[in-house]
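One protein chain omitted, others in place.
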Amino acid sequence: MEVGFLGLGIMGKAMAANLLRHGFRVTVWNRTLSKCEELVAMGATVGETPAAVVAKCKYTIAMLSDPSAALSVVFDKDGVLEQIGEGKGYVDMSTVDAATSCKISEAVKQKGGAFVEAPVSGSKKPAEDGQLVILAAGDKALYDDMVPAFDVLGKRSFFLGEIGNGAKMKLVVNMIMGSMMNAFSEGLCLADKSGLSPQTLLDVLDLGAVANPMFKMKGPSMLQGSYNPAFPLKHQQKDMRLALSLGDETAVAMPVAAAANEAFKKARSLGLGDLDFSAVHEVLKGAGGSA
Amino acid sequence: MEVGFLGLGIMGKAMAANLLRHGFRVTVWNRTLSKCEELVAMGATVGETPAAVVAKCKYTIAMLSDPSAALSVVFDKDGVLEQIGEGKGYVDMSTVDAATSCKISEAVKQKGGAFVEAPVSGSKKPAEDGQLVILAAGDKALYDDMVPAFDVLGKRSFFLGEIGNGAKMKLVVNMIMGSMMNAFSEGLCLADKSGLSPQTLLDVLDLGAVANPMFKMKGPSMLQGSYNPAFPLKHQQKDMRLALSLGDETAVAMPVAAAANEAFKKARSLGLGDLDFSAVHEVLKGAGGSA
Amino acid sequence: MEVGFLGLGIMGKAMAANLLRHGFRVTVWNRTLSKCEELVAMGATVGETPAAVVAKCKYTIAMLSDPSAALSVVFDKDGVLEQIGEGKGYVDMSTVDAATSCKISEAVKQKGGAFVEAPVSGSKKPAEDGQLVILAAGDKALYDDMVPAFDVLGKRSFFLGEIGNGAKMKLVVNMIMGSMMNAFSEGLCLADKSGLSPQTLLDVLDLGAVANPMFKMKGPSMLQGSYNPAFPLKHQQKDMRLALSLGDETAVAMPVAAAANEAFKKARSLGLGDLDFSAVHEVLKGAGGSA
Partner (left out) sequence: MEVGFLGLGIMGKAMAANLLRHGFRVTVWNRTLSKCEELVAMGATVGETPAAVVAKCKYTIAMLSDPSAALSVVFDKDGVLEQIGEGKGYVDMSTVDAATSCKISEAVKQKGGAFVEAPVSGSKKPAEDGQLVILAAGDKALYDDMVPAFDVLGKRSFFLGEIGNGAKMKLVVNMIMGSMMNAFSEGLCLADKSGLSPQTLLDVLDLGAVANPMFKMKGPSMLQGSYNPAFPLKHQQKDMRLALSLGDETAVAMPVAAAANEAFKKARSLGLGDLDFSAVHEVLKGAGGSA
């Protein structure tokens, strides 16, 4: 199977390499073309522009850094739109908001092309290991065609229906994650102030019904007051806000998420927005806390 | 090693059997003595009364159904107190409140004996498999002596310091669990009302950073509106209340737990107290919901 | 002093009549011109179009039903913009969102005119009695010129600075009001379920430090489960949401408002959005409550 691949950042490079390793013929493009060399050494062909890649390949995947890059690759001169059309498919795996995704979808469909949004859950390591979780939505036929590629890139892919549902699913998952982080932090503080060892609490939690990778990974650094940003708090709070907005539209009351959101806002007001979202622990610890 | 074992309910029988299988000499007692037969077949000796067991064994473990049974076995005629004393240890593994535990501890220590409270996390299956988690507190020397037995009964034991800390640790864990259940339910409702499949949300959650046994186990039955009581909602709400009280004593603000507690109270007011604690989902779904 | 007056609905007619009674010369316009007759009988002159009114008067006040009417009167053919310019002032007292207000402000200023937004607090009766509270913002010199008119229309006027601040002040006030309504409802429910008479609670509250017109007015009807919409719940919830958004922009944590907002959302999900905002009481009472 032949695919185009636009964007060779940390994620994109790992993903394109995986496709090559599994026998896909891949035509790559990157804004800085020198980044293509490593993949050429693995057997990739280079396309001069996004348009050139789309011209050559029936299917093109993009993995770009943010919404503005995602739009630029499609709408700019020599962009995807110039060559997309009947019989061709475009799959954007970047993490973008629903509005950006809809805009690209409309434009591609107007040219007669097919579009799938497919944001992923997972970062560098899962990308290298082909262990991403892929949240796809849009054109079902194109999704079906892409399954062989998705099987290489991820441990699991989901087709979620209409455009925007990929972004929504991420919001719901991140909302649950943000509330859990607060519950976890409250528990660590309560243990500490009640004369229990927070470290022992981590050990007990890890053996029980609520054991999960996040507690295991974040707990020890939270106890040290170390919040190296894997997922910045301000982004987590933005996702809480967007999830609560989604609940507002559909009249779903979410009092726990609302309380968690206020704690994240408090953290932002204390200047913790650029730290990891686990830094909400500083808010809950309060003055002079040691948990 | 020789131990006494008081109480052969579902949990106690499985635990005593495990000790026998691992070469411990075990003297058992149960209020209904006929329940001892199965263990006698496995090599156990029978004690006529709790006092007789303590008289015979240096160490005695109890696993009783509730605080009143735990008190009765110690303070009644022919009870533990009549024979406990210097050089003997008593280990209560029943789930009781801190006050009950303290009362037993005081009485045993006054007689010169040593006491450890050791409530467990885990039910029938983990008890049979020797996979309990043991939250011990009290006399450290006695705890150390008991480690060989705890190694047989559980996958892990913790020594948590002074009497009462076992109960407190369970409260903290259950508080986190209760908040997580609310976050989970809110997410299921939001997915459903936003046009996403709640079943797919379960699948996505199970592949990510917050995957945990509780979501995996409770999610499918919650989507069916089925709440067979593994842990009754009224007990979960009581634990939330006690954890919030503990936070009140120590001035720890826990807004997410407080919001979750109010949802559990709402569930109680709707008559759901005897169902599983996951029935809080009915409150969050609201009228006519289908998630 | 001569003023133009656009919009003779319930509020506008009462306000224009007050100006006439206090010796102002008033030129009125209304989409349905027949509504002008009553004011002509009191001494008013009629303008054929908004543009005609502005052409004739140095100052023109508008009191329109909603944002779309407010925009139409300014931007449509024969609208305010055709005649506004240097030396003329336009004062919009309608309740509109900040975006609408900014749009009108920009357009008027570009023509060389001065603009003041001046939403009011108070409805029909205060309008008739000249007892409105006026929340003005925009051009300070124009505000100063308008003080004699504001003194007739309201018991108090405030100049709040830049355009948009009038709308923001209303949001803050309504947010406090919404939280108080929830606190009040929770108290009524607690009294009822605790064996106290909710009616007596109303009496006690009315004699104490938190006595306020809203409790006095809404309490008796809430106890009867009667929620005739003076201020629809869906509008109250919208204002809570907008106030929380404002707090999100400025990183102000507002946990009580957030909890209140979720209760209003719950009420919407139960189909109570078109009732009075005091209908949130139905949510808090829960199933089978009688308070």
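Brief remarks on what is shown
Each chain carries a letter (A, B and C) given by its place in the written order, and its residues are counted from 1.
Note that in this section contacts are C-beta pairs under 8 Å (C-beta built on N, C-alpha and C of every residue); 3 or more make two chains touch, one makes a residue touch a chain.
All values reported here derive from a predicted model rather than from experimental measurement.
Of the candidate positions B:P119, B:G138, B:G219 or B:P255, contact with the hidden chain is made by B:P255.
Residues 121, 133, 135, 155-156, 158, 160-162, 165, 168-169, 172-173, 175-177, 179-180, 182-184, 186-187, 189-191, 193-197, 200-201, 203-205, 207-214, 217, 243, 246-247, 250-260, 262-263, 284, 286 of chain C touch the missing chain (whole complex, contact as defined above).
Residues of chain A in touch with the missing chain: 255, 259, 266, 269-271, 286-287. Contacts to the hidden chain, counted on chain B, fall at residues 241, 247-248, 251-255, 258-259, 261-263, 265-266, 268-269.
In this section, only the chains that are shown with their structure count from here on.
Per-chain CA centroids place chain A at a distance of 39 Å from chain B. For the pair chain A and chain C, the distance between C-alpha centroids works out to 43 Å.
Looking at chain C, one finds that residues 255, 259, 266, 269 touch two or more other chains.
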